[in-house]
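A protein chain is absent from this complex, but the other protein chains hold their places.
Order as written gives the chain letters A and B; numbering starts at 1 within each chain.
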């Protein structure tokens, strides 16, 4: 069973940032020799996640607001005592959502819904450069 | 043939609805030519998720009540301004939980726990017909 590993880099802005990576993922699948299978997106790091969302600005803001309610910024996190970093909330959010997403594809086309985009959720506080692993497994 | 793609349709009721899809998934695995591997369940749409739960009515209600506390219905979502839809909460819930689940199987048997069922979590407000992709990869 063939396997192809690709990576690409995404630059995020300061504080919580959502980035639509659907085109990058589709490009990796289109240019591989594998016609059908699964693509696993995995972010190397413990303060970011991958999921799907209807990527429109109002909903993106709704999601940020909801995450601020679920895992607030303005409380104390013990992790700050370990490294002096103010990103305890970022770690908790990323662990809750998880670092990976597996998407099926057929005849080199991602089997997404019409209003369903793949996004990187960067929860860290400083702007960062993120390495995304794209693992394509199939036939 | 190491990859097989199946789909099935599930009809959900109005507001948050959980549906046990374990039998449908086991049927797809049983009828495929692949003996061992992984099955990825992926819901095409951005207001539903797939996860596992002990599927008994009291716990299903507990989960709905918990999600209502985590991502409440009775607050304002900006997404409503985009489409006039009252399903901002549905999108946020689905993005938080994710659209997919990967389950291992061996000798055509899903490797689930005894009280662990696979469920579709339809968070949308109207009743819907949902297409679930079943991507079977293995040997």
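What we mean here is this: contacts are C-beta pairs under 8 Å (C-beta built on N, C-alpha and C of every residue); 3 or more make two chains touch, one makes a residue touch a chain.
Just so it is clear, the structure is predicted and the values come from calculations on it, not from any experiment.
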{"item": "Contact residue for the chain not shown (choose from B:103, B:120 or B:133)", "value": "B:103"}
{"item": "Sole residue of A:96, A:110 or A:125 that reaches the chain not shown, by the stated touch rule", "value": "A:96"}
{"item": "Those residues of chain B which, in the complete complex, touch the missing chain", "value": "2, 36-38, 51-54, 56, 58-59, 61-63, 66, 70, 96-98, 101-104, 106, 111-113, 115-117, 137-139"}
{"item": "Contact set of chain A toward the excluded chain (per top definition)", "value": "1-3, 5, 38, 40, 42-46, 70-71, 77-79, 81-82, 88, 91-92, 94-96, 98-100, 102, 133, 135, 137"}
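What we mean here is this: only the chains that are shown with their structure count from here on.
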{"item": "Computed distance of Cα centres, chain B from chain A, in Å", "value": "19"}
